[in-house]
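As you look at this complex, bear in mind that one protein chain is not there, while each of the others sits in place.
Right, chain A next:
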């Protein structure tokens, strides 16, 4: 089936089997391997991208469902050499260790801050309910998002 999706600002047209998930499509067909697949069963959030501005688990969205939509992956967050404030905050505040969960964390953080530019620590923790990290214990991830919120307001 022929689909057209605007991915990180660029219109991409592709012929794809309907049973291929968006995560698989991004990684295997477009080489956008920043979107990670942890569980492939909608549990871990590593595959989170934004679809028309909303965070979604791309392992549980068919690529064909995204036809006509706008998708942003972790590769689309930086502006040239300039990292997105959320990425910058993760770097600055040690929001990652192995980095496997990080793309999903950053994309979910973008959704949290879009709907709530001034989240409390508790609200950030609730917002991350669908994202697992096996390394950091979450503490620095939460801190990074708090700092990103401040930067993005400034």
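The rule is short, and it goes like this: a residue touches a chain if its C-beta (ideal position, glycine included) is under 8 Å from a C-beta of that chain, and two chains touch if they have at least 3 such contacts; residues count from 1.
As a working rule, contacts and distances are computed from a predicted model.
The protein name that UniProt records for the chain not on display, among "Xanthine dehydrogenase family protein subunit M", "DMSO reductase anchor subunit", "3-isopropylmalate dehydratase small subunit" or "SoxY-related AACIE arm protein", is "Xanthine dehydrogenase family protein subunit M". Screening A:5, A:89 or A:112 against the full complex identifies A:112 as the residue touching the chain left out.
Across A:18, A:99 or A:137, the single residue that touches the chain missing here is A:18. Note that of A:4, A:54 or A:120, the residue touching the chain absent from this view is A:54. Think of the hidden chain as still there; on chain A it touches residues 1, 17-21, 24, 40-43, 45, 48, 51, 54-57, 60-62, 64-65, 67, 108, 111-112, 115, 127, 129-131.
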